[in-house]
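Input: a single structure, listed below in structure tokens.
Here we show just some of the chains, and they stay where they sit in the whole.
Chain naming follows the written order as A, B, C and D, and within any one chain the residues start at number 1.
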Amino acid sequence: TIQELNDTNEVGIVRGLAWTSVGGDTLQIEVNIMPGKGDFCLTGQLGDVMKESAQAGISYIRSVSAQYNIPEEFFRKHDIHIHIPEGAVPKDGPSAGVTMATAMISAITGIPVRADVAMTGEITLRGRVLPIGGLKEKLLAAKNAGMKTVFVPAKNRADVEEISREIKKGLDIRYAETMEDILPGALVTALPEKKAPKKKKV
Amino acid sequence: TIQELNDTNEVGIVRGLAWTSVGGDTLQIEVNIMPGKGDFCLTGQLGDVMKESAQAGISYIRSVSAQYNIPEEFFRKHDIHIHIPEGAVPKDGPSAGVTMATAMISAITGIPVRADVAMTGEITLRGRVLPIGGLKEKLLAAKNAGMKTVFVPAKNRADVEEISREIKKGLDIRYAETMEDILPGALVTALPEKKAPKKKKV
Amino acid sequence: TIQELNDTNEVGIVRGLAWTSVGGDTLQIEVNIMPGKGDFCLTGQLGDVMKESAQAGISYIRSVSAQYNIPEEFFRKHDIHIHIPEGAVPKDGPSAGVTMATAMISAITGIPVRADVAMTGEITLRGRVLPIGGLKEKLLAAKNAGMKTVFVPAKNRADVEEISREIKKGLDIRYAETMEDILPGALVTALPEKKAPKKKKV
Amino acid sequence: TIQELNDTNEVGIVRGLAWTSVGGDTLQIEVNIMPGKGDFCLTGQLGDVMKESAQAGISYIRSVSAQYNIPEEFFRKHDIHIHIPEGAVPKDGPSAGVTMATAMISAITGIPVRADVAMTGEITLRGRVLPIGGLKEKLLAAKNAGMKTVFVPAKNRADVEEISREIKKGLDIRYAETMEDILPGALVTALPEKKAPKKKKV
């Protein structure tokens, strides 16, 4: 299977988790950043919900770019291409949101993503991580693909606790409330030191 | 559930109210404003009516921007993204009009929205608030989500009065004829002092 | 109902008349003019015919703009938004043509429209007013909404004459062959003095 | 009926002929030319074939514009709007090609079209006039609308000869092989003297 290919830490490639009625699977999300004029290209037979999820991710990244020293004009001077092999298989749903966002941040900053990390979770404009379904099948697929760490939404904690120890053994399952809970563990090095965010909670 | 996440006052996040045949629900509308070139992005599986409602809201805001000291070129130099989680659930109807408009004004001005406020109502180009349906289910959902104040259209006053005291107990229900009846109570601080409006009623 | 809201003369708001198999209704057409780059936005679930009707109206206005001292570059430097509440109700047909055109002229010139005036009629590129249907139901709706004056197409004179006195009592029904028969009575003040038109009939 | 309105020679308005299974009709094609940036707008519920026919007409005019002293940049600096009332009635077919082309030439040059002239015929990129159907019904409609002169395709001569004298009486029927056979008789004054055409037949 394709999964084994990604046995080194790479820039712009992140392992996501999918499930269907016949079981779980992993899928590798690839992101290329190229000099360009702000185009955003999504390929791999992605459905509407998945495309919107990618848009939410890129808006989240744009809104926090100042914190990560990404220059303001970066998004107007580059094209971003997200591709999910296998190109003939239709894919949809919001649960690859955090995966696509992580792959984009890796590609933009040039920091590789750990090859033994997988993740699943809906993303919002503010980087909140919302719960998803099919967790049992997804964890099984992650384990079969040799993953060591899996990020899941904090809102799915109850679901995880119901899953048998057998399945979870050997997996480091981490709960994420926001993207900030995922990035330090998924990227091989820390993001550039944050500047003070422009907007603060009150 | 997702609702509890928003327990602090935030910029660009406003609680709306939805209802279906099986009951009411709250939904958090998120708005990001980014340096850009005037693009307007709507995600979360929004239907035609809801998208038009967002467009009416942004036109209303643009038409009164001078009153709120928003620079004339603001809308040409920024992109606005409205997202409504949960991304896989189709949403439609005009009743989130005032909610989306309030979230946009918060995001543009940087003034946070009170976390314990919810609202529902169709918006027109002039900021008038038109009546909506499902009020009983919506009020119940607001109460269950811990809301303290709910803005409803003044045109729904009769509908509210028919709803049992049980449901309304503990909710501060306020009637709005225009957006100007909503903003002071929804934002944590006052909007910048108004300049004289450019057009006056005769 | 919504109708009573518009009890003062406003800029860019004009009362139109609609009818269905279950009776007539009035609808308030709202127009906002904003600094922009010539975009033309139509919301309120308008059908193809109604959208084309709005386009005919704007072309008519552009073609006579010199007569009304509207600067040539006005339409390239502003965005025009036409909205018809109630946003969830689909609307179609050509009979709001004169209403949308009047609302646009009011919004462009800043001259308010009389709140007690309603109108119905198809518009052509040259501002001719073509006949429409459902006149009896429309007049009744206008009357119920408290209208004093109703503009109808001159080509509908025979239809009006067939309608009972009962219905027409208290309504000042005026016949229009062109937009020039409507504007002086609908706007609260005269349009700026006309310059000589550029093209004359021969 | 609408037909009688156009009792004076006007710029940019030409009478076309239509037919359905229930008989013929005339339709007035209106063209507005406005300062703009080359947009081409078609309204009146026109079908695909009719829209393409309008495009063929405008390309023909552009290709011969040098002959008629129309400046080269004219089409990039103006918008053209073709509208065919009655806006709610779907219209299609290629037979209004010559009519739309004549109306555009009138609007561009400012030369009025004779009010008592009607025409029918498909147009090609080179201004050739191709045959059309429903000729008997169209001639009858032209006559009933008070037309004096009707241009028909030369390729329809045999069809015309088969129609009874009764119908044709009082109509000056002229056969056109190209647009150049129509323009002198349809416009009230001659087009500006031609410059030598750039391309000649060999």
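We adopt the following convention: a contact is a pair of C-beta atoms (placed from the backbone, for glycine too) under 8 Å apart; a residue touches a chain by one contact, two chains touch by 3 or more.
Predicted model, so just to flag it, every value in this text is computed and none were measured.
Sequence-identical chains make up the whole complex; the displayed set comprises 4, and the total in this structure is 6 copies.
Please note the rule applied: only the chains that are shown with their structure count from here on.
In summary, the pair chain A and chain B forms a contact in which the copies contribute largely different residue numbers, shared numbers making up under half of all those used.
Work out the mean CA point of chain B and of chain C, and you get 30 Å between them. The mean-CA centres of chain A and chain C are about 52 angstrom from one another, to the nearest whole unit.
The residues of chain A never reach two or more other chains; the list is empty. Arrangement of the chains shown, judged by which pairs touch: a linear chain-to-chain path with two open ends.
Here the touching chains pair up as A-B, B-C, C-D.
The touching residues of chain C, counted against chain B in their complex, run 2, 5, 8-13, 30-32, 34-37, 41, 43-45, 81, 83, 85-88, 110, 112, 188. Against chain B, in their complex, chain A makes its touches with residues 48-49, 52-53, 55-56, 59-60, 62-63, 72, 76, 93-94, 97, 122, 124-126, 128, 130-131, 155, 177, 199, 201-202.
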